[in-house]
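The excerpt is restricted to a subset of chains, each kept in its original location.
Residue numbering begins at 1 within each chain, and the chains themselves are lettered A and B in the order written.
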Amino acid sequence: MAKAAENSEEKFELDGMDPEKIKEELLAKYPTKVARKRAKQIIVNKVGADEEVPVIQSNVRTVPGLISQRGCCYAGCKGVVLGPTRDIVNITHGPIGCGFYSWLTRRNQTDPDTTPDGHNFMPYCFSTDMQDQQIIFGGEKKLKQAIQEAYDNFHPKAIAVFSTCPVGLIGDDVHTVCRQMKEALGINVFGFSCEGYKGVSQSAGHHIANNQIFKHVVGLDNTVGDGEYRINLLGEYNIGGDAFEIDRIFEKCGITVVSTFSGNSSIDKFANSHTADLNLIMCHRSINYVAEMMETKYGVPWIKINFIGAEATAKSLRKIARYFGEQKLTDRVEAVIAEELPAVQAASAEVRPRTEGKRAMLFVGGSRAHHYQELFNELGMETLSAGYEFAHRDDYEGRKVLPTIKVDADSRNIEELEIHPDPERYNPRKSEEDLEELRASGMEFSGYEGMMPTMKNGSLVIDDISQYETETIIETFKPDIFCAGIKEKYIVQKHGIPMKQLHSYDYGGPYAGFKGAINFYKEIDRMVNSKVWGYLKAPWQVNPELAATYAWE
Amino acid sequence: MLLRHTTTEIKERKALTVNPAKTCQPIGAMYASLGIHGCLPHSHGSQGCYAYHRSALTRHYKEPVLAATSAFTEGASVFGGQANLLQAIDNMFTVYNPDVIAVHTTCLSETIGDDIPQIVNKARAEGKVPEGKYVIHTNTPSYVGSHVDGFANMTRSMVDYFSESTGHKEKTINLIPGYVEPCDMEEIRRIAGELGIRTIMFPDTSKVLNGPMTGKYRMYPEGGVTTDALKKTGDSMGTVAMGALASGPAARALDAKCKVPCEIIDLPIGLHATDMLIDTLRQVAGVNVPESLTFERGQMVDIISDMHQYFYGKRVGLVGDPDQVLALTKFLVSLDMCPAYIITGTPAGKKYEKALREVTKDVPGEVKIKVPGDMLLFHQWIKQEPVDLLIGNTYVKYIARDEDIPFIRHGFPILDRVGHSYFPTVGYRGGMRLLEKILDALLDRKDRDSTDIEFELVM
């Protein structure tokens, strides 16, 4: 999807405007220090040779007072990564708020009846509801008691503890408490030091979550299950049933999902995930750590795939088939694609006359702002501007820049596990020759091209966009649709511009896979063509002169 | 079953809260701040807090909710948040130009012990606070009380920061409406207006969190109490504060600070609480009650009398914020309904609990009350003996579905329906709306559960 490099001296146009000038406008109002910082995070895209793109500063602190989209470390750890695992009792250790706000507010669907015990604690919110006594005297005792009560009431197979801001400050040692309770109860109990202030965004929480799951769960069960082409799907959270749709396609193709991290997931599947033969990464940002560590420790290679967009889905399936390298699978994958695509194409053909040429903006997450451009492309819509909420440079520029990323103080605080090949279980899935051959044929392992190389020159790429910048680009471009999260939803819509939530899908979906693409086409058609946007002015505002038909004498 | 692990058997819990019936202080402070015109709420803590609060309020109101954050990182957590707040104040005034920044703290900054007034003074000294602009604050440690206390604290801070006594009393009554919906505030003002009373209401989120779609976005919508009006509260003849928990502290602070006497009454939910509001206003202001209000009252009594048979004896499970729960309980009792299970998550205190027990003392059968309690316990009570109706926030729908019980959404948050921010439940009109909602819930169920033989055309 990368756009051909163009003359590097060229001045780019964006929707008939000069993007550099718009960047200047975006910065003009800021205090100097802020402007200097934001200037590095607002980039006019330019794809050079070898998909080289400008450096974009990212994964840096949010500017206080600037109003960004970001959440905290706890949100990334408890809310995003561990939230969708149904059979762990997730106890928030802290004041009530953190647990309350992360209670069912992400739409990770889950099907407990596919787990033998049928456990599903996701509709529950567990909290130690920390009070000032604990702030003063410490909260370990209450935490211990809470774990005991959780066990007594719910008898889960695992309990996880999530630390909120004050926990770190008052010095509660949640890991020791967990270890003790693990021994006492005989079930898996583990903790996360995911205090909200850690790192600069949710991203820190993803990393912490990855670490602990890898440390405390992955590898606990070495049973190799049935199935021929055994994969893990990483970074797919089953929002609106996305993972169900992907599972449907996998099943049709004869591909076996060992574990999904972490949509519709069960802790037992994590424990067994290292037995898979390939890791597929959807959301690179949130989960690449697990893939990396699993490769190092167990020899499972990973590839980046994307099931957002019908073409991307087909491409990803073919990539998987290529990895396994068996004709049987290739044939089946081709058959599935041939079977599924016509309906998708019919749907896109139906709506495309009404969506063609419309312009979108996407500011969300760590992968969706990239992936959803695929779907907009399929609708003939252009992405004028995009950016991530909490991604790192590799998500923008591609993993090739990883060696050049400086680790700053905020990231250095996040534990980086030291992983070595497992003496017994390390098992490279492909010989070095096979891998070489695959690489030669164009298969990229452990690679992610990033968002920017796939975007047009001149597009505005904005990291950690602020409320002010959001409003300004909306006013400037009047896009036909804007994608972000719930906090931005109604602000954007008050401008008279339809706004699609790409965290919660506005309670629609699935949008992944083939059926998801059809859903998305219809949804975007509905949104950009809704009659309501024509109702904003009252007749007397459109035509305000007084015409007193039966005027007073 | 959605809540498939909820057992009928109740095991005592002392440390673990499951399915809370409250949230933390800062969100209440943020909501109250939005009731000042031109105000940008500011969360002094990690950026997770304001993200969560903005999301929660946005989902409830389906409206823009703007606020800023000090965006603590680990460094700030160790060394204190002064630098962050100073930078935030500068950025907010420069970029967003509010009239007022209303800072509330979080568990993080409270644990650290940041001294907000000191930081704000420093900001002012450094010229970061433009002339004529205000930075106010309140302390909202998340590990004390609940969102209701956060609301109460920020409302009290409005008094602390703004109220002035010039010595010249104005013919004005202050109204502190409590932690209610924007439309409720509007309706309370309307009622006072019908009485011919000049009022200052604070906070006032009407027109802020139920605003229009016009194609033009206004960061600071039309509504909200102005700082000028807030200053004048000190010269008012009196204050009528609705809801002891949410509005009491501000009312008392105003009495203490400016000698404005106050009446602290129930939230005007239901017939008698509305009677009390109007009668209090009438007596405080020395006015006559106009026929228009008496007429509305009569309409409400008419519905109660017409439909009494459907209310009578129905057992209700009720969970929500303390001021609401108390007023609703009284209302249900006045309808000859039987509040059977009553929970608020807010630690509202013994006196509050006693008030609840007093109100329900003549209700037939056992009345279970837990202050503070959580929704797991509430659900377990229901599993032990079901009720005819549930009233609570959207989370209660999980219980309603599992136990197949009619359900009315009331309180915070309501995440899955519209209406609560547009149609008041206070006053007689609000009472009529509640009556309609209760009847719809009960009669829809009756229609559903009737056999073909019993199905009724007329009800």
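Here is the rule we use: a residue touches a chain if its C-beta (ideal position, glycine included) is under 8 Å from a C-beta of that chain, and two chains touch if they have at least 3 such contacts.
Keep in mind that this is a model prediction, so the values were computed, not measured.
Student: What copy number does each protein chain type have in the complete complex contained in this file?
Tutor: A x2, B x2
Definition applied: only the chains that are shown with their structure count from here on.
Student: How far is the middle of subunit A from the middle of subunit B, if each middle is the mean of its Cα atoms, in Å?
Tutor: The computed centroid separation for subunit A versus subunit B comes out at 34 Å.
Student: Taking the complex as given, what residues does subunit A use to touch subunit B?
Tutor: Against subunit B, the touching part of subunit A is residues 29-31, 34, 61-75, 91, 94-105, 112, 118-121, 123-132, 134-135, 142-146, 148-150, 152-154, 164-166, 168-170, 195-201, 409-410, 413, 466-468, 471, 485-487, 489-491, 493-496, 536-537.
Student: Under the stated contact criterion, what part of subunit B meets subunit A in this complex?
Tutor: Touch list, subunit B to subunit A: 2-5, 7, 11, 13-20, 22-27, 42, 45-49, 51-56, 58-59, 62-77, 84-85, 87-92, 94-96, 106-108, 110-112, 141-144, 146, 211, 213-219, 345, 376, 395, 398.
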